[in-house]
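Heads up, one of the protein chains got dropped from this complex, but the rest are sitting where they should.
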Amino acid sequence: MNGSRSILEAKNLQVRKAGSLVLDVPLLRIEEGEILSLIGPNGAGKTTLLQAMARLIKLSQGELCFRGENVSSNHAQFEYRRRLAMVFQEPLLFDTTVYENVAAGLKIRGIKKSAIQRTVAENLKRFGIAHLAHRSARKISGGEAQRVALARALATQPEVLFLDEPFSSLDPPTRESLLEDLESVLRETKTTTLMAVHDRMEALRLSDLIAVMNHGRILQVGPPGEVMNQPLDEFVASFVGVETILSGQVVRKEGGSFIASIQGHYIEAVGKVELGESVVLCIRPENVTLMVPPFKEPTSARNVFPGTIVKVTPLGLFYKVQLQCGFPLVAYVTSHSLENLSLREGKEMVASFKATSIHVVRKKEKGRPVSLNA
Amino acid sequence: MDLIFEGILKAFFLLFTFDPEVMGITLLSLEVSGAATLISLLIGISAGTIIALAEFPGRKIIVSLVNTGMGLPPVVVGLFVTIFLWRNGPLGFLGILFTPLAMIIAQAVIATPIVMGITLAAIQALPKNLRLQIMALGATRLQMVWILVKEAKLPLLAGVMAGFGGVISEVGASIMVGGNIKGYSRVLTTATVMETSRGNFEVAIALGIILLLLAFFINWILTRIQQKERPR
Partner (left out) sequence: MKRSKSPWIIFGGIILLFVAGWIPAYGQQKNIILATTTSTQDSGLLDVLIPIFEKKTGYFVKTIAVGSGQAMAMGQKGEADALLVHSPAAEKKFVAEGYGVNRRIVMHNDFIVVGPAEDPAKIKGIKATTSAFKKIASAGALFLSRGDNSGTHAKEKAIWKAAEIKAEGQKWYQQTGLGMGQTLNVAAEKKGYTLADRGTYLALKKNLRLDILAEGDAILLNVYHVIEVNPAKWPKVNVAGAKAFADFIVAKEAQEVVKTFGVDKFGSPLFFPDAGKKEEELGK
């Protein structure tokens, strides 16, 4: 980014397992104090990347620099590991008390007992588990156990924190509460964090940067807004929650906007394209408005399409409405709207979305697709 | 049946009058098997942990050998140790055949594979990522092994008890390499065999009962340690 040294820099990182390449990252830089989330499907390589960057596994190729120094020799690796901490999906607590667990990292470093007492108390308090100090680690709930694991990790005051889907095995309310606490601790300590998450909502909330991975590669890295709204390719798009992805061709150009032909329908979008070019249009479901025909209110949306509701799926706080307008379209509506508009399968609706809300991905013949729009 | 009853009576008589010969035999049994178990502990747990954690070509063969070793016939061990230790054997210059030391060696050879095999299984049964977690806490190799061993304390202690049990009750190798010399290399098991062959069944039973009591006592202590670690 600028002249300052990134705290962590991975170059040409490759890891092979049983001959095949499971991780291939040409470059990844993390600045001090940043929280970077890795998202991707199972098997994408998130865990491998985390473990490689924590130097817990062997690299088949490439190097990792911590504060500018290459971490390569066994001794360098050991010293590096002393300055980081990692929490896994399972709490992996030791068969002893909660206190002893949190103190584990400190004991390993040979810190004096009085200092240990102070630090452990502080971290137990941070994560709200002070009352469990003398309980056996085997006799606490899953959420409490992860809190202990986090307290244990942060007790050593790591310069980099690695988290591998630490909330995956928890139920939503527990997850929610833990996320809050973790967020405040991370903001307070300004710890550089590299975190693999399964739920992109978690990523959105905590992160300064999101990296989308698949097949051992990082497909896109950027601030959450950018990755969510300007996915670089179809895979990223579908992974970050773009529900409507349409392929078509540019048939008309007018200044900054153009018309694309999608399965016989014409959709207007904004972007720099060539006539005849193949494009992929990404429409986030939040940007699709539904109206009951006939409607009288004028709309500034250029894209207005009648369609039939094919499926309504409840998604917790809102509903996912799938429409068939000649092309598939997905909208999110609140339960309030669902009631008001009496949305149900088979109902005829009119959907509209602004041309400016469409994210256009140009499909090049060769090379990687290029994403347009600011 | 009354033979057994007489034997029990004799056992208590010998114990409560602190019969010096029986006391000596019992103490020696404890010392020899205790030392052998300790040695097997040190070698077995370290080697077992190393094999469990490391990856190297031929590992599967080594593991098979260890598992086979768990079932080594003690008499065969005794024979081989004797051949090594007797005067004209490769280690004859040590002059330790027919000594308690030879018995410790033979018993250690019997117990070590048992402890090693159980350690191997116990360490491999730990959660896969535990090793990485410990490394991520900044542990040195040695610290990591120590923590893993502590985590596997339950099955490991079972292994110790198995090893101890195997040697406190061993007689074939002990007779061969020890010589059952009165007041010197005679232990409870070898004395029992001798008394039986002499036809002194009541004494033999008494010694057998004392052996059982000894074994029970030791295992009681070990079990207390093992179960003490159960979470509250």
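Should a chain be cited, it is by its letter among A and B, assigned in written order, with residues numbered from 1 in that chain.
Simple rule for what comes next: a residue touches a chain if its C-beta (ideal position, glycine included) is under 8 Å from a C-beta of that chain, and two chains touch if they have at least 3 such contacts.
Keep in mind that this is a model prediction, so the values were computed, not measured.
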Practice task
Determine and list the chain B residues touching the chain excluded from the picture.
Solution key: 31, 35, 38-39, 86-88, 92, 95-101, 104, 140, 142-143, 146, 179-182, 184, 196-201
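To be clear about the criterion, only the chains that are shown with their structure count from here on.
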Fill in the blank from the handout: Chain-centre distance (mean CA atoms) for chain A and chain B, in whole Å, is 55
Problem - chain A-touching residues of chain B, taken from the complex the two chains share - result: 127, 129-130, 132-133, 135-140, 143, 147, 150-151, 153, 229, 231-232
Handout entry: Residue ranges of chain A touching chain B (in the complex, touch as defined)
Key = 51, 54, 56-57, 78, 81-82, 84-86, 88, 90, 92, 94-95, 104-105, 108-109, 136-139, 152, 156, 162
